[in-house]
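Other chains of the complex are left out, but the ones given are in their true place.
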C-alpha cells in the first residue's frame, strides 16, 4: 500500500481530470435558464420580477453558512484549524460545481440542456451542506484527495435519492430534515464505518482544542445560527410559507440554545459549561423544526421541538457516540449522528404528525398548496373550486393525510437505506491506495498537508507534555 | 450568604422554570399574524407582497449585529473571551423569546392572542440590544444566572416604558436613541451601582486584553459598524424615510470613525493609537444620528452629529468613567455611559432641534407622515386635503412642532427615570444569594464558569508576572 501523503502529484492530477470533465459537460450541457437569458428579455418582462431577486438573498445567506459557518465550526481542533477551514473551502467549492451538473441533470434538464439560474445554485448549496455534514464524521482523518472523492461519489448518490424521493414519493420536507440531514448523517456514518481506525478509540493526543480554536468554532456556530432561518426557508413556497419557516426555525434554535446551556451545566461534574456543547448542541433546534418548518404547527410546537431535538442531541453526544465508536466501529468525529441523525428522525416524525393534523380549518384552501400532493387531481371538480380561491393551484394526486404520512415514512426509510449503502461504497473507494490517507499518528494535524508558519511548530513543541496527558476534551 | 458559583443546579433549574412559563404562555397566547397565517392566503394576496420580504433582510442584518457583532466586541478581555461571547449568546437568545411575549402583549395583542410575524422578532431584537448594552456595564462580574435574571426583569421594564412612551407621549425616535440607548444605559448604570465592588476600583489583574482578543473585538466593532444602518432604519416608514435613515447612519458612523482615530492619537502620550478607542468610540456616530435618522436633517448635519457624538464619547471614556467609578460607585465596565448615554443625550437633543426646524417647505406634505402626531386630527378639513397628496395618511393629533418637542423632552426624562429605577431594583435582585455571583478575585476569568482547553491554563501560568504589574490597559 502506498503510504505517501504528499499531495504533489495526486491532488493536481485529480483536479485536472475533474476540470476536464466539468468543462466538457458544462460546454455540452449547461446553458442559462429563462431568468438569466438575455434573449428572454422583452416588453413583457419586468426586470425587477426576475427570479434572482427572490433567490439571491437566500443564496447569499446560505453561502455564509457553508463557507464561513461550517469553515469556522470545523476549525475547532487545536492543530487542525487550517485543515478544518480550508478543506471545507475546497470540498464545498468543488461540490457546488459538481452538483450544478448532477442535480441539474435530474432537476433542471430539458431541451437537451441543463438550465442554470441562481435557483440551481441554491439547490447545489443544499447538496453541499450534505457533503459537509458527512465530512464531519471523518474530520481529521482524511486527506483532501479523499474528501474530493467523497464529494464526487456522494453528490450523485444524493442527487438520485433526492430525485427519486421527490418524483416518486413526493414528500414535504421544507428544511431538508429527511433529504439533507438524514441522508448526510447515514452516508457519513457509512463512510466512517469503513474508515474505522481502532487506535483512535483510545483517544488521540492531538484531538484537543485550544482557547482560540474554541472561540473560532463558536463564531462558526453563531454564523450558522443566525442564517439558519434562511436555510430552512430557501426552498419553501413564497409568502406565508416562507414566513412561517423563518419564524419556526428561529424559535426552535432559540429554545434549543437555552436548553443546551442548561444541560451542559447539569451534566458537568463541576457545574461548568463545556464549549463543545455550545458549539454543537445549540444548533439542534434548527434541524428539528426542519421537516415541518413551513406548516401551521404553531409557535409553541416549534419551541417544544427545539427542546426535544436539543435533548436528544445532548444525550447522543454523551452516551450514544462513545457507544457507537466502542462497539459498532462507528467513529463519528463531530457527532453528526447526534446533531443531524437523531434530530432528523425527531423532525421527520414531527413532520408526519403535522401532516396528519393538517386540515382545511387551520390552513384554509392553501392547504393544497403546502401539501401539494393532497390537492385534487386534474379533472376533479373540487380542483376548479379551489383554483377560484387560490389562483394557479396545481393539480395534485388527491392523497389523504394518512397516505401522505405513509409516503413520508417510506421516504425516511429509503433515504436512510440509500445513504448507508452509498456511504459504505464511498468509504470503500476512499480506502483505496494513492488517496494520501493520513497515518494514525498524523491525524488531526495540519502539519501533514500544510506548510506551517513558524509559530505553529513552536507551539506544538512547548506543549509536548499536553500530548502525553491524552486529554480527550471536546473529542465530540 | 451562599458563595458557590457552580451552575450545576441553579442554571438548569432556572432554565426549566423559564421554559415551563414560556411554553405555557406561548401555547395560550401566541399565534401567527396575518402575513404568516396560511388561512389568510387567498386570491387577493400576492405572495411576494408578504411583509416577510420587507422585514426579514433587516432582521437578518440585526441578528448579525446582536449575535456576532456584540459577541465579538464583548470578548475583548484576555481571559474572558468565552464568557463575553457565550454569555452574550445565552442572554440574547433568552431575551428574544421572552420579549416576543412581553412586547407582544403590549404591542401585538388583539383578539386574545399575541400575533407573531418577523416584525415581532425585529422588535424583540431591539429589546435584546437594550439588555446587551446594559450587560456591558457589568461585564466580567456577573454569572449567567444573574444575567438571565437581568433579562427577565429588564424586558418588562423596557416593554412597559416603550409602550407608555409610544402610546401616551407619542414620540419620534427612529434609531431608538431614547428608548433603546438611554434606557439601556441608565438601566445598566442602576444595576452596576447596586453591584458595586470597591476592590475593582483599584484595577484587577485580569482586566487586560491580549493581541488576539483585541483583534476579535475589532471584528465585532466592524460587524456592528457595517450593519448599523440596518439597525437605525429597521423600524422607520418604508421608502424615502428608510433611505435617509441608512444614509445618515452611514455618514454619522463615518465621521465619528475618523474623529476617533484623531482623538486617540492626540491624547496618547506617545502619539499611538489605542485599540479600545477603535473598538468603541468609532461607533458613537451610529447612536448620535439615531433620533433624527429619518428626518430631513441634511447630510452635513449627520456628519457633524457623528463628530459631536464621538468627541463626547471619547472624553467620557477618558474623564467621566473614572470619575463615576471613584466618586459615585458606578463601575461602568464597557463605558456604556459614554457610548450610549452621552451620545443618546446628544442624539435626543438633535432630534428635538430637527423637530423644531421641520416644515412643509422642506418635507412637503409627507411631513405629516414622518411627524405623524403633527398631522391634523380626524375631521379637520386639512386632513382630507393632505390625504389627496399622500394617500393613506393617518389622522394625527394636530400637534405643533413646539408641542412635539415638549413631548420628546418628557420622553427623555421619563425614560431615564424609569430605567434608573428599574436598574436599581434589578441590581438588588441580582445581589440576592444563590445567584452564583463571581468572587472578586475570579472576575474577568473564564475559568469560573467554563471547562477550559489545556492551553488556556498554560497561557495564564507562563504570564503570571503580567498579573503583578496590574496593567490597566483597555479597562474601559
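Think of it as A and B in the order they're written, each chain with its own count starting at 1.
What we mean here is this: a residue touches a chain if its C-beta (ideal position, glycine included) is under 8 Å from a C-beta of that chain, and two chains touch if they have at least 3 such contacts.
Not measured: the values here are computed from a predicted model.
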| item | value |
| --- | --- |
| Assembly size in copies, with 2 chains present | 3 |
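Convention: only the chains that are shown with their structure count from here on.
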| item | value |
| --- | --- |
| Separation of subunit A from subunit B, taking each centre as the mean of its C-alpha atoms, in whole Å | 34 |
| Residues of subunit B defined as touching subunit A within the complex | 6-9, 11-12, 15-16, 18-19, 22-23, 26-27, 30-32, 35-43, 45-48, 50-52, 56-57, 60, 63-64, 67-68, 71-72, 75, 81-82, 85-86, 89-90, 93-94, 96-97, 116-118, 121, 144, 212, 216, 449-456, 458-459 |
| Footprint of subunit B on subunit A - complex, ascending | 54, 57, 61, 78, 208-215, 218-219, 222-223, 225-227, 229-230, 237-244, 246-247, 250-251, 253-255, 257-259, 261-263, 265-266, 268, 270-275, 278, 282, 296, 298-300, 303-304, 307, 362-367, 369-370, 388-391, 463, 466, 469, 471, 473-474 |
